[in-house]
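With one protein chain withheld, the remaining protein chains of the complex are depicted in position.
Labels for the chains are A, B, C, D and E, by order of writing; each one numbers its residues from 1.
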Amino acid sequence: MNKENWFLLNKFMVKEHVKNALREDIGFIDITTDVLADKKDLKLYLISKDNGIICGLEVFEIVFKELSEHVKIKFFFKDGDEVKNGDKVAEIEGDASALLIGERTALNYIQRMSGIATLTNKYQKVLDKYGVKITDTRKTTPCFRLFEKYAVMTGGAIPHRFNLSDCVMIKDNHIAYAGSIKKAVEKVRKYISHTHKIEVECETLEQVQNALDANVDIIMLDNMSTNVMKKSVEIINKQAITEASGNVTYDRLEEIAQTGVDVISTSAIVACAKTFDLSIKFVNS
Amino acid sequence: MNKENWFLLNKFMVKEHVKNALREDIGFIDITTDVLADKKDLKLYLISKDNGIICGLEVFEIVFKELSEHVKIKFFFKDGDEVKNGDKVAEIEGDASALLIGERTALNYIQRMSGIATLTNKYQKVLDKYGVKITDTRKTTPCFRLFEKYAVMTGGAIPHRFNLSDCVMIKDNHIAYAGSIKKAVEKVRKYISHTHKIEVECETLEQVQNALDANVDIIMLDNMSTNVMKKSVEIINKQAITEASGNVTYDRLEEIAQTGVDVISTSAIVACAKTFDLSIKFVNS
Amino acid sequence: MNKENWFLLNKFMVKEHVKNALREDIGFIDITTDVLADKKDLKLYLISKDNGIICGLEVFEIVFKELSEHVKIKFFFKDGDEVKNGDKVAEIEGDASALLIGERTALNYIQRMSGIATLTNKYQKVLDKYGVKITDTRKTTPCFRLFEKYAVMTGGAIPHRFNLSDCVMIKDNHIAYAGSIKKAVEKVRKYISHTHKIEVECETLEQVQNALDANVDIIMLDNMSTNVMKKSVEIINKQAITEASGNVTYDRLEEIAQTGVDVISTSAIVACAKTFDLSIKFVNS
Amino acid sequence: MNKENWFLLNKFMVKEHVKNALREDIGFIDITTDVLADKKDLKLYLISKDNGIICGLEVFEIVFKELSEHVKIKFFFKDGDEVKNGDKVAEIEGDASALLIGERTALNYIQRMSGIATLTNKYQKVLDKYGVKITDTRKTTPCFRLFEKYAVMTGGAIPHRFNLSDCVMIKDNHIAYAGSIKKAVEKVRKYISHTHKIEVECETLEQVQNALDANVDIIMLDNMSTNVMKKSVEIINKQAITEASGNVTYDRLEEIAQTGVDVISTSAIVACAKTFDLSIKFVNS
Amino acid sequence: MNKENWFLLNKFMVKEHVKNALREDIGFIDITTDVLADKKDLKLYLISKDNGIICGLEVFEIVFKELSEHVKIKFFFKDGDEVKNGDKVAEIEGDASALLIGERTALNYIQRMSGIATLTNKYQKVLDKYGVKITDTRKTTPCFRLFEKYAVMTGGAIPHRFNLSDCVMIKDNHIAYAGSIKKAVEKVRKYISHTHKIEVECETLEQVQNALDANVDIIMLDNMSTNVMKKSVEIINKQAITEASGNVTYDRLEEIAQTGVDVISTSAIVACAKTFDLSIKFVNS
Partner (left out) sequence: MNKENWFLLNKFMVKEHVKNALREDIGFIDITTDVLADKKDLKLYLISKDNGIICGLEVFEIVFKELSEHVKIKFFFKDGDEVKNGDKVAEIEGDASALLIGERTALNYIQRMSGIATLTNKYQKVLDKYGVKITDTRKTTPCFRLFEKYAVMTGGAIPHRFNLSDCVMIKDNHIAYAGSIKKAVEKVRKYISHTHKIEVECETLEQVQNALDANVDIIMLDNMSTNVMKKSVEIINKQAITEASGNVTYDRLEEIAQTGVDVISTSAIVACAKTFDLSIKFVNS
């Protein structure tokens, strides 16, 4: 459980996204609800139809609050909690029109986020006993990364870099331009902040040694066999953080963890997450 | 194959989304590439690592064009074409910095879109012989619907309504407010355009009959058993479009099609789509 | 009267437009009011100086609410109500600065909207006894369509399509590209939603017959003489919705209605609407 | 004619508005044209169906250029020119899809702008022999003011202030707050730029005298009888600019001009302008 | 002191800027505070570490209010007040997370604004006894002008034009295009509002005479020696406002004022302002 990370998503950053999502879904006017909804208040329950980690409750709330100031919400769980099929997750009461217009968008956020949190959590649990962390990648849905990274954190894992400006990641092409890992790292160090780390993608033991010599912070062990990965971890010997990457499947997690790497990165926890089944039950009051 | 739908996505509407996605991914500056990329041109190939329907090629192109005016692109396939593992899909040449900064975002669009097009196509193929169309729902990723609906169309299916303003959809709550299906439809007709259709969600034969009596355009057969669905189709007798919905799985598609419905809607073609595997190979020129 | 459509305009969609309108009108700072207004509250009355249909009251309110949280408003009418010269329509009390800065923008919305509602209502009243509906077109003021379409609805008419994505409208050029009405309709049906209608512009009886054969939803009888229009309605015989268009003047409305068409479309109800005379009277409190 | 003011509208400021107008009109995708238009180029003529002043040609062009880079345009007139029914105003050639999608939005701008330019010009012509200028007000369509003010200038008149920050306008309420015209003017002068003018609304000769004593730049003669207006002009005796306002009708223009005022302001030139009739004729090439 | 100008900055116009500044500073999430701040309220004091004019208190407040609705603020000074090193300027209480995330951005506004207000005030004080006003220029930080102009006003000076649309400023190039000052002024008068002033940059006595003959509102005495400036003022003889510009230093202010000019413009009051030292002291409650 990660009961504490309830507060990690900044409301301020969420609101603009929610407004755009509502504009996308409303279009012009909701020609059904705007015509048919009367002024009486309505109540709805958010019910889990799945087992897993709930995530996105504050976003769910913001959707309705953007549509009407007269919405009251009561949560029975918080982000990171485990919910079971049949659990009542929240109760929302307010303006009928806001509830009917907002329900689909609210669910769209929370179902995707809970799906990612749940899958991430499944991966992370396997690794907990090894003290290894799973992490995601930049393979996220365009313009939806904030929510996907937050879901990864809610699932108990750590996010990889948020964007291209918060960690240096030196790849093949970059090395080719500079001439060598050493030269690339030296050039980068002249410009980037001392607050930023440098990671280098390595596919061979030779590259690993070069990265180590260049004193980088993180060495990515990319597409390595388990043996080569193990050997790399030994060479590195805690002088840099080791990140296993490439061909990471659920079934291979323990095998990779046993090589002694610090972190395992995979796009699967985001890209392969199923939509989490949640439904809304209306109760006319 | 749907070679003709190449032109369905309006470039004008795509550019703003791409700009926001690039801002999301760049953050401040790309501290690796902006420092290390030199001015020489670079070439990259987009290679398929999967079998299925390619989708999003124009979006892929727009990503690089937003980053640099000096990008030339050559496509060997077009949206809706079938590609196979190993196929070279496109060749892009231009400003090294633009190519290195844009590759991840460009892939993020096209991998998700091709995944949806491929799954949709798999569903649709089962139905082709019945003359039945698969359609999606409003269960889409917030702020990414344009791309997901387009992928559904590229896969050979038809989209359901784009948003709340382009088709009336009368559900339980709406009926409750109005008093009956008949009253709800009458009230809506007073306000909405003659260019818009009215759809009613029905779960029982009685509701189906009421919807038919109210002369609606589309009757959703929601969560019905195959038998009740079949009975509904007979009652409706082509006087309204019939749309099967609820508990739609791939395995049940033919059984549903055999009831004689016109359209089958499911969120699965979007929500359960796998990321399509595509990779970028750089060729330093 | 259309007392029920009070609730048709979604506040959520209005706010961004109002903010932009206020920015347009304020520029930098209101160098008169910001300097001279003191902190005491002010009260104002919105007075009708005209006879007709009032429209836009919620927008009027939103203008002031965006400028200050301390504004209280009391409406004596609601959208769609008939008001007479001299009627007190609303009473607003609050922050002097907000009231003085907002009054012009608030009036600019409501005067244009009430003008359209009033003219539309005049047209619609002529047609009520024939059960025919007047409708507007896409000839609207750029970036102001939401308010103009809503005013048309408030006037008792129905809007035509909101935009290019909520109804197919096949015109000469489209037919020329496809080869025939039949081919154009077939091609379109392969891609568009079953939730969308297809309308075809017809100028001759032969085109009407072709459209009918293609099973379209709406046939526009475009620029037809009254006789040809009548003949078209007979041929169509309720198998499609008929929409009269072109050369629609107020004086010709009944003549057109008597041909038996379902809907008459004209840009006049928006383009020829006069600004509705409303004034604001300040009462220093 | 005002052939020189062709260049007054800054393209840079127009583009964002045009993009929003196109988004408003397209919605999601143009389900007719995006499906049916083929790739061949198309040509269209912009034809005048009315007599008057053409205005908005650059905006017209920008609409198509935003939709496609492959559009060529040839103008036979320029903003401020007089056009007659039947005149070919422009010829546009390019991407069929861009032309078909953009035509309505392009016309919406130019028809409204030319209507205002034409009516303004009719008012101004009456006044030219008196050396008096007609001017508009802040009664404009929300978020469309730039285009309406420019049309007024194109019609040969001068605009009133663009917004609340470019001229002080002291009204009843402001005077009440300050205690007197004198005190209001003094307070304002402490804060505002020496580059800004001060105008005071006066309804009586006493107010006129007070405004004159306060050394203001412009005195509005508001809702005055012709006699009082004349008397005011004599008192002011060119020590301030005089602006007649209120109850300004076309028929009363000369009577007002003969009082010797410098400027006559009226919302009529914008609010009462008819849509100028222009049509587009497609020529398949 | 300018205690009255507390109210000059329109909250409505400030909020969007503050939101963008917070987005700039937060990036994705505040990985320190979002993780570590607990839910208890926090209190902070804003303490002056400098002597001068405080400016931007409302902006300071808006920063925190955008982050949380649960923030209470108490000001002990208002904009334009003189504060001394050690003064407690404000007390803010609320949501710990909002206070910790917002403090830097809030200070960034107020430190720059108070710095400008303080320097402006220092310049203005020298001139007060001459009845001369100091004014700024368009040399401001891009996208931050509203705050810098407001600070100038708070310091007791007047702003120069806000932007290119609120006063005509004819320079060398403009004169060259028109042929002469006279021709340039005449051409401009045909288009611009009677509510706008015309200023001409003059460097010689001949230009001054030409500008005077053209009846302009403001004559800029640009880069003149004190003698030529004095001579110019005599020639102009109050028939136009005189504005000294160029080579304005603090030490030369009195010398310039003694020439009898009305206004002295300089970019120094904005460009050379020091950051005003203010600090935040947290008090855990």
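Just so it is clear, a contact is a pair of C-beta atoms (placed from the backbone, for glycine too) under 8 Å apart; a residue touches a chain by one contact, two chains touch by 3 or more.
All values reported here derive from a predicted model rather than from experimental measurement.
A.B. asks: Pick out which of E:50, E:166 or E:262 touches the chain that's been left out of the picture.
C.D. replies: E:166
A.B. asks: By the contact definition given up top, give the residues of chain D that touch the hidden chain.
C.D. replies: So the residues of chain D touching the unseen chain are 5, 7-10, 12-13, 146, 149-150, 162-163, 166.
A.B. asks: Write the list of chain E residues that the hidden chain touches.
C.D. replies: Touching the chain left out of view, chain E contributes residues 17-18, 20-21, 24-33, 35-38, 42, 96, 100-101, 104-105, 107-109, 111-112, 138-145, 147, 162-174, 176-178, 184, 187-188, 191-192, 196, 267, 271-272, 274-275, 282, 284.
A.B. asks: Could you list which residues of chain A touch the chain missing from the display?
C.D. replies: 4-5, 8, 133, 135, 153, 158-162, 165-167, 187, 190-197, 199, 218, 241, 243, 262-263
Throughout what follows, only the chains that are shown with their structure count from here on.
A.B. asks: As a quick test, compute the distance in whole Å between the mean CA positions of chain D and chain E.
C.D. replies: Measuring from centre to centre gives 31 Å for this pair.
A.B. asks: If you average the CA atoms of chain B and of chain D, how many Å lie between those two points?
C.D. replies: Inter-chain centre distance comes to 44 Å.
A.B. asks: Would you mind listing the residues of chain B that make contact with two or more other chains?
C.D. replies: 5, 8, 27-28, 146, 162-163, 165-167, 187, 191-192, 196
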